[in-house]
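For this view, one protein chain was removed and the others were kept in their places.
Right after this comes chain A.
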Amino acid sequence: MTEHTDPGQQQTKRVDLLLVAEMIAPGSRVLDVGCGDGTLLRILENRYGIDGRGIELSQRGVNECVAKGLAVVQGDADHDLDDYPDNGFDYVILSQTVQATRNPRVVLGHLLRIGRRAIVSFPNFGHWRMRWQLLFEGRMPVTEHLPMSWYDTPNIHFCTIRDFVSLVHDLEARIERTIALDSRGRRLPDNASLSRLNIFGEQAIFLLRRGGEAD
């Protein structure tokens, strides 16, 4: 799972985490997959009184979380979601991690199985700056939010907002909310078209639920 250590990212990242937090009903059971140092889980437990669990790939992150009193286990989205029972959680969060998984489709299927709702956030590869760099410079994009070069990035399955929407439809899941943030961390209007979100959204956050289920 990606680690967010670049201090320049902090402010924008907070916006992303706070928006995720606002999607969650207080008192819920929440699993944060790729929870890093537990920043989001801590916000959720302290401010929203949720019952939180985490999975994190890096041992250092896990140990930091446990020392903070969070219930976090070492593992990754590709291998360890199998163990979790159906409907074990109200929300499963995959924050800035889906692009680093080996099989995003399977992972997303697990999220929708384990959680009544899934919240997925990721960097949008369809953002105009990405398009610009690839189109005019002919090089794999390197941006503030994706600062690593192609040869040393943990991200192996980049997608655009449009790609992700298409995968959600394939899985017959429903999108309850979509939030996109521009490169300065500002929210794009909720009523913006998919094309606009896909060009101007640098990060996207989706609230999903299984198809064919009533509330």
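As a convention for this text, a residue touches a chain if its C-beta (ideal position, glycine included) is under 8 Å from a C-beta of that chain, and two chains touch if they have at least 3 such contacts; residues count from 1.
The definition used in the following text is that contacts and distances are computed from a predicted model.
**Q** Going by UniProt, what is the name of the one chain that was not included in the view, given "2-iminoacetate synthase ThiH", "Elongation factor G", "Monovalent cation/proton antiporter, MnhG/PhaG subunit" or "Homoserine O-acetyltransferase"?
**A** "Homoserine O-acetyltransferase"
**Q** For the full complex, which residue in A:G27, A:G69, A:P147 or A:G211 touches the chain that was left out?
**A** A:G69
**Q** Can you say which of A:P85, A:G138, A:P189 or A:G212 touches the chain missing from this structure?
**A** Only one of A:P85, A:G138, A:P189 or A:G212 touches the chain omitted from view, namely A:P85.
**Q** Contact with the hidden chain only, please: which chain A residues?
**A** 51, 53, 59, 62-63, 65-74, 80, 83-85, 88
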